[in-house]
Each structure stands twice: as C-alpha cells, then as structure tokens.
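Below are the structure tokens for one structure; questions will follow.
The other protein chains are all here in position, but one chain of the complex has been omitted.
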Amino acid sequence: MKTPQEYIEGLRKLELVVYMFGKRVKNVVDDPIIRPSLNAISMTYALAHNPKYEDKMTATSHITGEKINRFTHIHQSVDDLVKKSKMGRLLGSLTGCCFQRCVGIDALNALSMTTYDIDAKYGTEYNKRFLKYLEYVQENDLVCDGAMTDPKGDRSLPPHKQADPDQYLRVVEERKDGIVVRGAKAHQTGAVNSHEVIVMPTISMREEDKDYAVSFAVPSDTKGIIYVIGRQSCDTRKLEERKIDRGNINFGGHEALIIFNDVFVPWERVFMYKEYDFSGQLVEQFASYHRQSYACKVGVGDVLIGATQTIAEYNGIEKASHVKDKIIEMNHLNETLYCGCIACASEGHPEPSGTYYVNTLLANVNKQNVTRFPYEIARLAQDIAGGLLVTLPSEEDMRSADVGEWIKKYFKGRDDIPTENRMRILRLIENITLGTAAVGYLTESMHGAGSPQAQRIMISRLVDIRNKQKTAKSLAGIKEDEQGN
Amino acid sequence: MKTPQEYIEGLRKLELVVYMFGKRVKNVVDDPIIRPSLNAISMTYALAHNPKYEDKMTATSHITGEKINRFTHIHQSVDDLVKKSKMGRLLGSLTGCCFQRCVGIDALNALSMTTYDIDAKYGTEYNKRFLKYLEYVQENDLVCDGAMTDPKGDRSLPPHKQADPDQYLRVVEERKDGIVVRGAKAHQTGAVNSHEVIVMPTISMREEDKDYAVSFAVPSDTKGIIYVIGRQSCDTRKLEERKIDRGNINFGGHEALIIFNDVFVPWERVFMYKEYDFSGQLVEQFASYHRQSYACKVGVGDVLIGATQTIAEYNGIEKASHVKDKIIEMNHLNETLYCGCIACASEGHPEPSGTYYVNTLLANVNKQNVTRFPYEIARLAQDIAGGLLVTLPSEEDMRSADVGEWIKKYFKGRDDIPTENRMRILRLIENITLGTAAVGYLTESMHGAGSPQAQRIMISRLVDIRNKQKTAKSLAGIKEDEQGN
Amino acid sequence: MKTPQEYIEGLRKLELVVYMFGKRVKNVVDDPIIRPSLNAISMTYALAHNPKYEDKMTATSHITGEKINRFTHIHQSVDDLVKKSKMGRLLGSLTGCCFQRCVGIDALNALSMTTYDIDAKYGTEYNKRFLKYLEYVQENDLVCDGAMTDPKGDRSLPPHKQADPDQYLRVVEERKDGIVVRGAKAHQTGAVNSHEVIVMPTISMREEDKDYAVSFAVPSDTKGIIYVIGRQSCDTRKLEERKIDRGNINFGGHEALIIFNDVFVPWERVFMYKEYDFSGQLVEQFASYHRQSYACKVGVGDVLIGATQTIAEYNGIEKASHVKDKIIEMNHLNETLYCGCIACASEGHPEPSGTYYVNTLLANVNKQNVTRFPYEIARLAQDIAGGLLVTLPSEEDMRSADVGEWIKKYFKGRDDIPTENRMRILRLIENITLGTAAVGYLTESMHGAGSPQAQRIMISRLVDIRNKQKTAKSLAGIKEDEQGN
Partner (left out) sequence: MKTPQEYIEGLRKLELVVYMFGKRVKNVVDDPIIRPSLNAISMTYALAHNPKYEDKMTATSHITGEKINRFTHIHQSVDDLVKKSKMGRLLGSLTGCCFQRCVGIDALNALSMTTYDIDAKYGTEYNKRFLKYLEYVQENDLVCDGAMTDPKGDRSLPPHKQADPDQYLRVVEERKDGIVVRGAKAHQTGAVNSHEVIVMPTISMREEDKDYAVSFAVPSDTKGIIYVIGRQSCDTRKLEERKIDRGNINFGGHEALIIFNDVFVPWERVFMYKEYDFSGQLVEQFASYHRQSYACKVGVGDVLIGATQTIAEYNGIEKASHVKDKIIEMNHLNETLYCGCIACASEGHPEPSGTYYVNTLLANVNKQNVTRFPYEIARLAQDIAGGLLVTLPSEEDMRSADVGEWIKKYFKGRDDIPTENRMRILRLIENITLGTAAVGYLTESMHGAGSPQAQRIMISRLVDIRNKQKTAKSLAGIKEDEQGN
C-alpha cells in the first residue's frame, strides 16, 4: 500500500492535460485550487497505515491474499460491504468534503460482476482481463476515476439519434490491437487526482446504440485525454494569501469534464464491447454501489454538526432549548442517513461472480434521503450560526492595522473565545453550506450517483407491490382469481 | 411450540377479571371486540409452524437447545436481532395491525441483561430465577405482556412525592414467601391475550423511590389483577352484524389498564427488588429493544401501500404520474423505516450476559422516524383513496333492498370491479388511517416505546458531539487545549 | 333572518327520503347521528342574531337592501370577501367541526357570475331567473346544498362515453314546463339539513356532453330525490347513552349521496341548459370560492390547539420547552392557513356581473396548504396528548360501580383537575384527529373543493411563468427574440 507521500510524488510523474480558467495547468499537484483535493484523497492512503483505522481502511485481496487498501477491494462478504459504509463516513468526517475515491471501488466491483455475467452468456473473457487489471490496481494501490456520465445532449433522444453522435462516448474505430474511442464524461469528481480512468456507459441501450456500449480502463494521462476543471462556489478563495476565509483549511474537491479526443484502448483494457444488453446492468450495479457510497455525507454531516455545536458555544447559546433541539434534529437526520448506508450493506448478498452486492432497493432509498436531509441539516446549521455567517468581513480585515482591532472587538462572542476562532468556525460552516464543500455536501448529494428521480424509478421497480396488494385484499376480504378478477 | 388452536383454547382456561363499557366481560375469548386481537396474536403461533416462515419465526433456545418460537428467545447473535426485525415486518404485513406479542420478547431480553448485571454488582440470584422462568415461558410457548408504563400522576414529581403513592406501582408488603404490590400499568397492548404479565419500573429512580424499583412476573389471572379495556376509534363496528365496515375483517388489537390491587408475587418470580440504581438501565434496555420492534409498522405500511395501489387501480387512476409518485413516496418512507430497523439490529453487540443488544442510538433514531412517517404515509393514502373514504354508506345500505342498487350503481369505479370490492378496500384504508388500526399505526407509533421527546433526549446523549467538534475545529484550523481553550 | 329554532322547526316540515344503515330515517331532525349536524348549521343562524358577531355574520342584500344572513349574500366588495373568510374561521372555532353551509354561498356567488356571462353571450335570461331565486333564498334565509361532484364512474372517460350514462347527472327529458334530470351527486356535506339543492356540473365539457351541462335548484324534498347517509369514523358513538365519548358533545357533520331519480325541474329554476362552454367556468368559479371557504379549518384548528394546550396543562407538561414549541408550530401552521384565506379574499376583484371574486391563484394555493397542514397539526396534537388518547376506557367504565374508582384514581393527571375533565378533552382531540370530526378536519381538507392535484393544475395554469423566465433571462444576460430564440 502506498503512503500519502508516494501518492503525491507519483502524481507529479503523470503528464495530464488539464485546463482551468481557459489556461493549461502546468503543475497540477501544486496548483492552489486543486491541491486541497489531493490532500483529501491522500487521506485514503494515510488512514490505511493508521492502526486505529486499519480494520475499516484495509482488506485482504481475494486474488493475491495480500493486504490492500479497501478502495481497491472486491467485496467478499456482508462485512466488507458494511465496512465500506463505515470507511465512507470516517473519511467524510476527517476531511469535511468529498474525498473522491469511492467511484473507483464502485466501478471495480460493478465490473467484477458484469464482466463475469457477460462471459457466462457470450463465452467472452472480460472477467479474466478484468481480474488481471484489478491485480495491477491493487498492487499499485491506484486511484481510479469511475467515469460514467455522458453529456447526453438532447435528453429525449437515444445515443444514436443525437444530432452530434459524440454526445455519448463511443467506439469510432476498431483496430487489431484495440479500439479508438471519442466523446466525453462530465461531472468527474477528483478526475485529475486519478491514475486510471474506468469508463462505463451511462444508460441502458438497444442494438442501435451498440457502438456506445463500451467499458474500458486507461491511464489518466493517455494521449488524447483532456481535462477541464469546473468552477465551484468560492473556488478562488484558495488563491488568496490568507487561509481562514477558506473555511476548510486543507481539504476540498474538484470536478472536471474529461474529453476523449480519439483515445486508443488496447484490447486487454476493454471490459465490454458492444454487448449492449449488459449496458443497463452495469449502470445499475455501479449506481447501486455508488448510492451506498453516500455514507461519506454522513461524515461531512458530522463535521457540520460539530461546527454548529461549536458556534453555538462560542455564541453562548448552546443551552437554549431550541438550539439543543435543532442540533438533535441535525443528528437525527444524519443518523437516519447512516441507517440507510448500513442497512443496504448488511442486507447485501453474493452475485454469481462471488462479489457481494448491496441491497439495491435500500441503496436507492438511502440515496433518495441523501438528496433531502443534507439540505435541511445545512439550513439548521445556518439557523444556529446566525447572520454573521454571511456578513463577516475578511481575514484581511481582521489582520489589518486600520480596522483589525474593531473586528476583534465587535465580533467577539463569548468573552473567553478569541474572535479569530469564531471567524474560523463560521467560515467552515459557510464552506459546507454555501462554499466549495457545499458543492459536494448539497448539489452532489442531489445529483451524484443519479438524480432523485432515478432513485424513485428504481424504488418503484424494486418494491413488490403485487404482494402488498395481495395481502391488503386478503385482509379486506376481497376474493379475486389469479388474474386479479 | 403451541398451535394457534392450543393457544386459543388455553386462553379459555384463564380466569381473567376484565371490564369493558363498565361491565365484566365473561367470555373474553369470544367477545367480538376482543377476538380480532386474539386472531392477530394467533398468527405468531401459526406462522411458526409454516415452513415458509420458520427461519424468521423460530429459534433455538440457548438454555434447552430446543426449537422455540422466536418471541420467547433471548438474542444470541446479530442475526437473531435482524431476524426479529424481519419477523416484525412479516407479522405486521400479514395482520395489518398491532400483533401485540413484541413487548414480551423485549421484556425477556432486557431482564436477561439487567438481572445478570444486578447479580454481578450485588451477588444476588435474579438471573438464575429469571432463566428458570424463561425456560417455563419457552417450554409453554407463552405470551408475556411487558408492563412498564405507570399512570405517573403529576409528571413533575418523582414516585415518592406523588399525592397518591400508588401512581407508580410499588411494593406495599414484604412477606417471607414473597411480596405484595399495588399500582397500575396503563396502555397495555394485548393485555388480556397474555398468559403472563412481566412488570418493570417506568423511570430511573433514586434511593427515596426504592419501593418502586421492582420487577417481577405473574400469571395474568393472578388474584387482584383487574383489566379495563380502552376504547378505540370505531371499536363498536366489530359489534355490527355486517363485516365489511370493519375494514380489516379478522384482525385487530386492544389496549388495557391493568390494576394491581395488592397482588402477591412469590420470590422466585421477583427479578428486581429495590435495586433502584438498575431501574434506569432496565427501562433503557427494554425501550431500546422496543424501539426496534416498531419494524411491525413497516409491515402495516406494506398493507396500506397495497391497499392504496389497489384503490388507485379500482378508480382507474393508477397511471396518473402524481399517483405513481405518491405511491413511490409511500414506499420510500416505509423502506426508510425498514433501514432503521435493520441498521439498529445489524449494528448490535453482545452485553456481559451474552445477550445481543441493539445499537441504542440507531434504535432511537428509528423510533423517532416512526413517530413521523406513518402519518405522512397515511396522508398520502387518503389523498389517493379519494373523498369516498369518508362518505361511503354502510354495508347495510349496500345490502338493502331499498337503496342497495343505487349504491352499487353510483359507487362503481372501473367497470370490471364490483362495487363491493371497492367498498372493502376503502374500509381497510379507513381502518388503518382513522379506525381501530389507526390507533396502532398512528398514535401508538407516536407514543409506544416512549414518546418522541424521549428518543430525542436519548439521541442527544448517545451521539459523540465532542468528537464531532474536535474534527470540525481541526478542519477550521482552531487550536485549543484539552479544556477546549 | 331566521332564528335557530325556526330553522329546526322548519326542517321538520320537509319530507325528505333519507336512508342510513339500510333503513329509512323517519325523523331526520331528531336522529341522534344526524342531529349534531343540524346543531352545527343552527349556529349560522344563532350567531347572525348575536350583536358581537353581526358584522361578520350578516350583510345587506344588493337586491332588496335588507339585512340578510351573509350565507345568502352575493359579495359586493373586497370587504365582503374578507368577512366571508372570517365568518368561516369563527364558525369553525365555535363548532369544532364542518358547519356545512358554505357550499350554498359559494354556489350562489358562482351562479351570479356565470348566469350573467351566459346571458351576455347567448342573450338568455338565466341571470334574471337566478336573481329571483336568490331573493327567495335571502328572504327565507335558506340553507342551500351546492351539489357538484358526480360519481364519475371510469375517470378516464368523458360523461357521454361512460358505460352507464347516469354516472354524470344529465337531462333525460325536456318538457314544456321544465326538464327531468337523472343521476347522483356524491359527498354532499350537510345535504339533509338543506332546504334547497343547487346542482352544478362537475367538469369542463364539450359539445358531445351537452346534456350534462345543466345547473338548477330544487327544494330538497322534491319528488325523486333520495339521500343515503355516509358512515363516519366513530359515528355510532352518537347512539350511545353516555355523551363524553363523543368528544364534541353537541356538534358534528354528515355526508350523503343524493340520488336524482328522474326529478322534474321547472324552467324558472334552471340556470344553465346545455351551454357546455360555460360548464368549466362554473366549476372553476365555484371551486375557487370553495377553496377560500376552507377558512373554517382554521377555526377547527383553533379548537384543536385550545384542546392541546388544555391537555398539556392537565398533564402538567405545558412548560416543557418541546411542548411549547409544538404548540407554537401548530399555531404557526394554522395562521399560515389563515394568511391564505385572507390574501385570496383581499386580492379579490369584481367580475362583469358586479360580483366580487377571489384571487383564484391564491385561493388554490390556500387550499393546497389545507391538504397538508391540518394533518401535521393533528399529528402534533396527538404527540402532546399522549398515548392515553387511544387507550382511555369508556365513560361507562368511569361511571361504573365496579371500576369507576379505579379509572378516576389512575387516570388522574394534575391533582387539581378532575379525571372527568381530562377524559373530556382527550375525547375531543380523538374526535378531531381520528373520529367524526377528523372526517372534516383531515380527509375533507384533502378532497373537499377538489383534491390536491386539482389545485396543482390550477397553480400551474395561473402563474405567469413566461414573465418569470423573461426576467431571469434578462438578469443572466440572455438575449432572445420574441420567439424565445
């Protein structure tokens, strides 16, 4: 297993083509906007070496028997699934943001099942290829970006009917040694921190779309791959000299558009090739695992609750009954999310490949709550924080010879707390509810792993409504034949 | 294990003193208001003999090694805890009401831990007594009423300061062969269906209250015990000749006040005697198990969802997008409750006695959601059911020679569905959202196993807020010493 | 203006054909199940004679200049509209239930506009007829049932395509002196308390449905009219000798199916005849007024809040911060409803006929909230009331020589409050949240004046979304031509 230092130094060797604010980023690793995102992902390496967290952070490879970072592990038991949920909460609570590595484990696990199932139907060798690739990932302790979401163009049309055929990533050439692909993947969290990009299709497909039914993995600095970093609320505060206004001093995330400008993929890295009938399964399996992964938001919730309790104490209002009650509500909602993460894991089961798979109904239910509760937790945090959250002057003002003393005098809350500490905790709450981390805690909670309507459709499909009707009718004394007549 | 028939016949032999509407009920078993409640509890016997449900409904006794009904089992593993949750949902979904037997298993499990812990501290022999009693319960497959809630009088005063000292059940006499107790237990669900009454104190106590710190078990027809049945919404519909207006034709529940008019308890049935310092623990352990037990409401939710889908179909509106969406929401909320039941069980652990205990934080979080979601599920059911739910004439009208044809003509929905079926399913929804089952599905969901504020206090105590603050401060760059300065 | 006594005595003279529980009700006025409903409507007469309420309860007829009961008044100003809202709240708060007379005023006002508009288009004389009828209603201070909702059969089909053509009320014969109609109207609140039935169509219609586009008024005991009373939760408690278990001792409501078995209507009582193009307008105008009328639920909310505060005091918990906060929330929601009733009235305007009409957007918004907030207010009431709400024995038990003393002893809360009073207030809360009044406070709030989806469709139509988009685009610097390109 890599150390955080090895991870960071390794990234320096990648030759990524990254753009931000219209310019090429030459040194990705030390870029002040991107660096906090590397710091966050580094924690996935650091904690794996910490005996306190070892049980959650590491696992034993089912292919090599070696101790590996859990983020590269294929779940071999319900216990593995449960530990994945706990690892997510742990990392969220220690970084206060999206730590970006869960897409990789989810892509690997989904592929471990789908490649097996394709082979079983078609006699192909995808699973063998995949396992070889997996071993490489495990041995080198790599960060994999799981790239699913295509730009999608006009959402009312399938891939092959789009005005621009590249709106979904597709095979544009088949060669003897591999394939050439074109297209893009949007909303790629943590993309430029990754060693590998694992591409998957984004929707169920039919035969006409078979050129789009493709899954593969490539190194992140493969020729033809271009990254464009997305803006986040308050992103440029990270360019400022003073650090308090960042809120979260060290950690953050980033999102990127990945463009595949005719990228070559050798056959040994191709895991699905035109088996369009498995496209839907791969999407569903990745999505279900990823809906479980929102356990991380419980951890970010822990941070926001901790910050809120702290500002309540700094303001001297922590004993007011309405304040206590609101903090209870924040905890209640946060732990309700935790129940979802645990339940979908503990109700998991093995698939034919031997991989343990979450309970998909409960994973969808869990994610649906994630699209709601963090917004309410954030609203309650703002309630308790007070208006100063959005009227507080800059750290520069506090340090200024001209007005610094005024700031310290008039923004003092409880007498024994330095104004600076009050500012710091307010900036952290701003960061999570309006700033760079709000992107992850709120909007990504809404749309990551599928927007809320996607989960509703799945819930509708997965509940056994006929059985519920059967019992209801029986209790009411309704007698019907098999056809419901 | 008893059969349902043996259970019913056995009850006939009890000489219970039961009052209802101011009169003594002579034949409890065949009383039309009480009988549906027996039918519900009978299902806990019937399903245990059904191979399809055997895994959930039965267990192996850890004292005798015999196969026993799970309702008499002491949890020996996380798997036992999880199966208890599933058994609750199953029975709720097959009876559409409160099936009343969970208080017994919760009381037994709580006593298995508390008696052990008292012995460990005081060198007493409560656990031995308890295990002997448990063996008797298991062998005879008995229904135990877990009796905790005292009338409480003025809630601002502790037991020993009440104007009437009997507002909390207490020891009034100590004899050589046992004790004499006086007081009452309110809100006793399914009381007159029970073979045994297990009494526990209802709050934490201090030394001055030690006469109130008593726990014991007595046969339900012990001399001096008097039952008064509580009214339920629509209770007397069960007295009507026609059955459709009941909604749930066969099953129901009941609640009773149990009066202990100087009841003698032999020492071998006493499990706590003035060890006031364990009173709080026993309350908390029983309550935590019982908060898990609300898994049953997920089952009743299944019935209500099934009934709602059915009325949507009978009305011909099941394809309207808003109807589909509301049914998804009902399922979503119901499965969120299920996540709570599963999570608090799967995160369980063994206590010193060896008994497995639920995760108390998550059990409280679960119950808190139970005080909310069933109300919203019921509201949505009423939305889809339509106003006819509360304007529908009686079955007598439908059967009447004078107006029956009008009823059938004008209350016909979809052409191929008999009006009678439409009436039946509407009555079932009425039953669960306004009638006898609403008592259990709504108000008991609110107050059973403790009112919502009780859970909020527990949540507040059980979350590790200091640790959350520590991380938040660290992320914001706040440095404080150990004392938080 | 009639006195309550005159009203009651007048009803005795009607020869209504009423069925309940499959039997003809011979004496409607003194029937114990129906009588509370008459008592409620009597209050609309009583308060009109009370100087304290005169301003809200009476108005000056715009046709005769006489002082009249406001329930027969055509709104002549915004102030009239606002007073109608206040009258609704007042009556709800003094009866604790649906007082059933608002459908009449809403039907009269809607007809005052639609008849005028039909005449303007077609040169008919409906408005003249209507005004003559109105004068008769005002002079005799009559209760009018506004009958709109047809059974509707298969909801996916228009009237003329129904398998049974009578699923919508229709003209079956045109005579020289009038018309003969056949069909039924469902969910007729307070039907058998009415002197008159004013029939209106229930949906927008097209030419093929013109036989269904009919509006008229007939005396409630016209030959061919048959009433079948609907069941309500806990309806038969009104048959019991003891009164406490009713909760609301004197007041209640009722619902009926009205069957028109070939009823003759003379021309002077016909207000729309096959002008199908005005059917939608009449529906919308009646519905908008009626959505305003849900001001009454604010009054019932007042009662429920008062009862909840009282039980909190009786239980000795009224100073607990969570109890105070929940009562604030109940008030907050209740007053939010009141804002809607006031706003849709104060934003009213005159129509061509001179009648003042509510703001339809806000009336729909108001009603939409009525489908939600009473459920939450009821849930909070149950929270504070405690579980005793659904486990309380009957009044008979409390009066019983055998167990009465036990009941009084063990159901005593605060020492200075008689147990009987505690029982009474709990029964009132049960009545409003689960019993006969829950029918009106909850389910009727959901479906009366149109189910929630109906309001959502109206809201969608009535907001000026294009204008909102125009401003948004302008602020974002988007330039588009008139066609939005």
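Lettered A, B and C in written order, each chain numbered from 1.
To be clear about the criterion, a contact is a pair of C-beta atoms (placed from the backbone, for glycine too) under 8 Å apart; a residue touches a chain by one contact, two chains touch by 3 or more.
Since this is a predicted model, take the numbers as computed values, not measurements.
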* Structure fact -> Contacts of the unshown chain among the visible ones are A, B, C
* Asked: Out of A:Thr3, A:Ser204, A:Gln281 or A:Ser400, which touches the unshown chain?
  -> A:Ser400
* **Residue in contact with the excluded chain [from A:Leu131, A:Ile226 or A:Leu462]** => A:Ile226
* Structure fact -> Filtering C:Ile34, C:Val270, C:Ala307 or C:Ile377 for touch with the omitted chain leaves C:Ala307
* Structure fact -> Contact with the hidden chain, among C:Leu362, C:Ile377, C:Leu434 or C:Ala449, goes to C:Leu362
* Among B:His160, B:His322 or B:Arg414, single out the residue that touches the unshown chain. => B:His322
* To do: Mind listing the chain C residues that contact the chain we can't see here?
  => 82, 93-96, 243-244, 247-251, 302-307, 309-310, 324-325, 327-328, 331-332, 335-336, 338-340, 342-344, 346-347, 361-362, 365-366, 368-369, 416, 421, 424-425, 427-428, 456, 459-460, 463, 465, 467-473, 475-478, 480, 485
* Asked: Of the residues in chain B, which ones touch the absent chain?
  -> 321-322, 325
* Tell me where the left-out chain touches chain A, residue by residue. => 19-24, 149, 151, 153-156, 163-164, 166-167, 184, 186-187, 226, 228-234, 236-237, 245, 255-257, 259, 315-317, 320, 322, 371-372, 375-376, 379, 382-383, 386-394, 396-397, 399-400, 402-404, 406-407, 409-415, 430, 434-435, 438-439, 442-444, 446-448, 451-453, 456
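Keep this in mind: only the chains that are shown with their structure count from here on.
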* When chain A meets its copy chain B, do both sides use mostly the same residue numbers (more than half shared) or mostly different ones? -> same
* Where the CA atoms of chain A average out and where those of chain C average out, how many Å apart are those spots? -> 51
* Asked: Where the centres are mean C-alpha positions, what is the separation of chain A from chain B, in Å?
  -> 40
* **Per-residue multi-chain contacts in chain A, two or more chains** => 325
